[in-house]
Structure formats: structure tokens, C-alpha cells
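Notes to accompany the following structure.
Only a part of the assembly is drawn; its chains keep their places, and the rest are absent.
Chain IDs A and B follow the sequence of writing; residue 1 opens each chain.
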Amino acid sequence: MSAGSDLAAIRERKPLVHQITNFVVMNETANATLAIGALPVMAHALQEVEEMASAASALVLNIGTLSDEWVESMFVAGRAANRAGVPVVLDPVGAGATSYRTDVSRRLLRELDIAVVRGNSAEIATLAGRSAEIRGVEAVGGGGGPELAREAARVLGTVAAVTGAVDHVSDGVTVNAVANGHELLGWVTGTGCMATAITGCFLAVRGDDPLAAATEALVAFGVAGEDAAVDAKGPGSFHVALYDALYSLDPDTFDSRAR
Amino acid sequence: MSAGSDLAAIRERKPLVHQITNFVVMNETANATLAIGALPVMAHALQEVEEMASAASALVLNIGTLSDEWVESMFVAGRAANRAGVPVVLDPVGAGATSYRTDVSRRLLRELDIAVVRGNSAEIATLAGRSAEIRGVEAVGGGGGPELAREAARVLGTVAAVTGAVDHVSDGVTVNAVANGHELLGWVTGTGCMATAITGCFLAVRGDDPLAAATEALVAFGVAGEDAAVDAKGPGSFHVALYDALYSLDPDTFDSRAR
């Protein structure tokens, strides 16, 4: 299978992607999910997350505005997803910025079967046990690179997707580099969270190969960013064009766009 | 009164529309409410919903990201609205998708005096006791039609607005069909929720005739969707143009746009 055929599969099957995510980006990740062709559902109540996660084709956990009740729901949903064979992607937003975020991320990685963890270099380095500098939810100073992705994947026992100017995705052996993207992605909040949601969409049709799914997702999101930047006047118009670009991604030419 | 004069009344009176709604669409339904000319207020704390609902001209209840605390506030606000004669519209987002959503929707309909329930065919069919297929919060397979709206209105004792390619609104006797709208509405999250918020705006000036209010609201939202689609390149630019189109609806020509 190619990235293009996986994109076509998303469009055809319209998989349900259950997301327990943060208040800042819920609308944005739902719209990114719809724009690429999948169906988002946001549900966090303890009374329903088990039922919803079991019925989904992928589960997205994002700790961007975490609190204890939401974290408890993430565990319940995650266990239900694991039992049902539904792949789970984790976005450890702000791991390293507060000990609460670091601890919750570690517990989620330890107690759940996470297919992919997607974060910036500071978040992933923190979880891999390296020192890192983070300001709020932004990595400071860069770093990362292929070795961080490989090491994190080994330490955490999951596919690690480290995004930045160049993204690196690894299963602990292979490292895929993705150079797609645009500088304006850093000027819009939630673009990392959207990349994680898109990863959930690809996992929904390619759960058998999380390395491929995560790589294809970052290519898709990066290509959309490149297309969105063409006529953008700033972060506002870029943000709007990003949904148009995700919607307009063409499965037939998609493979040739990867950089 | 005509739809155009009701739209003009919204613009002139700027009624307050209290909304207890979901995290995904709060910004979007607030902006849709402003764009058509009313004033939105979001408030969910038990300490204030009674006071806020009593002061409003309509109350919107939307269970899209429900939890027990929020549901309790919906009951308190709903009872206050009922006592004060403030019309209530319910959006049973995802009824049928989890038993929690179905149960809460049924309780709200049973214990409160709901003027209008607005949902997709699967949500309304579930509440009317029919079988339905729903994937997350999306109706699968269509169905519905005028008979579903009529039957739901009778069973539930409220005006039922079933939206889809063609919308049907019924009080159990009359069924109004609204063919306005555009396919891109299905590619943006929260457009159903916005239609419900707009229904609240029309109820605020036309609470004496919920069948007319709900019908006019769906015409207004559908016409705005048609206008927004003219120059849209995808769901992002369509979404933005939707607010411009709601803002630009012209009371003088509005009646002639209904299809």
C-alpha cells in the first residue's frame, strides 16, 4: 500500500476517530479530521467513553488542557480501545512544562498500549528521559533529529513521531524523515494537535503499520501546510486555507509530494 | 409575519440567547448567533444558569460533549426557562451513538417543556423509538423524510426539525420541507449545532410559533450555506464565508430565497 491509497481509503471508509483532546483545539482537530475525509467524535464522559472508543476505528488522546477527570476518562477509553484492537495515538502536550503533564504522559504510555506518540522535540525528549527545554507547550532550541525519534521509540516501546522543521518518525529501528511543512504552522495554535488527529485518521485505515501511518499523516499534514501557504497573508488566512488544502489532497498525486 | 420580518426583528431587538452547549462548537455557535443579529451568552455553572436563562429570550441545550455536571445545569436552566416562558431548543447530538446520550436526551425531553428538537435523522429516529444507524455524531444512510419528522413530533410532543439533504420540520400535523443548503455544510463540524443556535434566535422573536421559527431558521441557515459556497475553495473558506453570509442575509429578499 502507498500513502495515496491510504488517503483514498480514509475518504472511502470515513472511519470514526474518537478524540479526547483539549479545549483549545477541539473544533480545529474535528475540522481537520473531517477535511481529510474521516469522522471525528469528541466524547469525554466516563459514562460513554468505553462505548465510544470501542466503536471507533482509532482513539486520539491529547493532554493539552488535562485535569484528573479527563485523565481518568483517557485511561478508561484507552483500555477499551486496547481490548477492541483500536489503535491509540497520544499527544503529550506540554510534557516537561509541568510535572503533572510529564507524570500523566508517562502513566498513559506505561499503562496503555499506545501505537504512536506524537510530540515536539522537548516533549518527546522529556518522555525519553533526556533533558529538554520547553516554554509552555513550545519546544525551545530545536534538538531532536533522527536519534531522538529512534531512542524514544526504543525507550517507550511505541512508534515515536517527533515534529519540527523536519519530522522524524521511528519504530526504534527505521527512522523516516519528513521535510514537508511550512513555517506558518508554528504561528497557529493546535497545528501539532491537528497532526496528531490526522495520525489517528491514518491509523484508522493502517493500524497494522503505525510507522507507515504516522509517516503518511505527517506528509499529508505537511503537504497541506505547503499548499495553504501559497496565498496566505498571515496565520489567519493560512489557518483557513489549511482545511481547504487537507480537503483538496489528491490521492493520485499524493505519493509524489513527500519530501 | 413572514420569515423576513422575523429576521428583521432579530436584528432590531438583539435578543439574548443563552446556550449550554458543547466544547467543540461554542465559539462557532456564538459567532453564528452574533452574525444573524442576536446576542449569545454561554454559561453553565449551577450558580448562575437559573438567573441567566430567566433573563434570556431563548435557551439552547446541546449535549455534544455532555457530562453529569453539565446535564444537571441543563435541567436547572431548562426549568427556569420553562417557568419564565423562555422557549427551549434541544440538540440531542449523538443520541443513538451511546446509551448515555440517548438516555439524557430522553430525560430532557420528558422533564422539560422543549419547544423544538433539532437533530439529524439518526438522532431523531432514535428518540422517536425507531431503529437508526449513527457513526459518532453522523447519521449513516439517510432515511428520515417527512414521516420521521411528523412521527417524532407526535411521539415527543414537540416540534421536530430533522436536518439532512432536505430538512423536514413538523408539529405532528403539518410538515414543512426546506431544500436550502449546500453539501459543504457536511464538511464543517458544528454546522448542525449552528442550525440549532439559529433556531434559538428565531424562537427568541417567534416563540408563539415554534414550527414557523424552526422552519425559518433552517431556511436562513441553508440560504447562508448557499451564499457561502459561491466562492468557497473547500471547508475552510466555506466556514468563514458562512458567517459573512449570515451577516449579509437581507430581510427584504429573504422570503423569496426559501426552497
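Keep this in mind: contacts are C-beta pairs under 8 Å (C-beta built on N, C-alpha and C of every residue); 3 or more make two chains touch, one makes a residue touch a chain.
All values derive from a computational prediction rather than experimental measurement.
A.B. asks: Quick one: 2 copies here, how many in the whole complex?
C.D. replies: 3
By our rule, only the chains that are shown with their structure count from here on.
A.B. asks: Tell me, which parts of chain B touch chain A in their complex?
C.D. replies: 22-25, 27-28, 64-68, 94, 97-101, 135-138, 187-190, 233-237, 239-240
A.B. asks: If you look only at chain A, which of its residues touch chain B in the complex?
C.D. replies: It is residues 14, 16, 18, 23, 26-27, 30-31, 34-35, 39-45, 47-48, 51-52, 55-56, 69, 239-248 of chain A that touch chain B.
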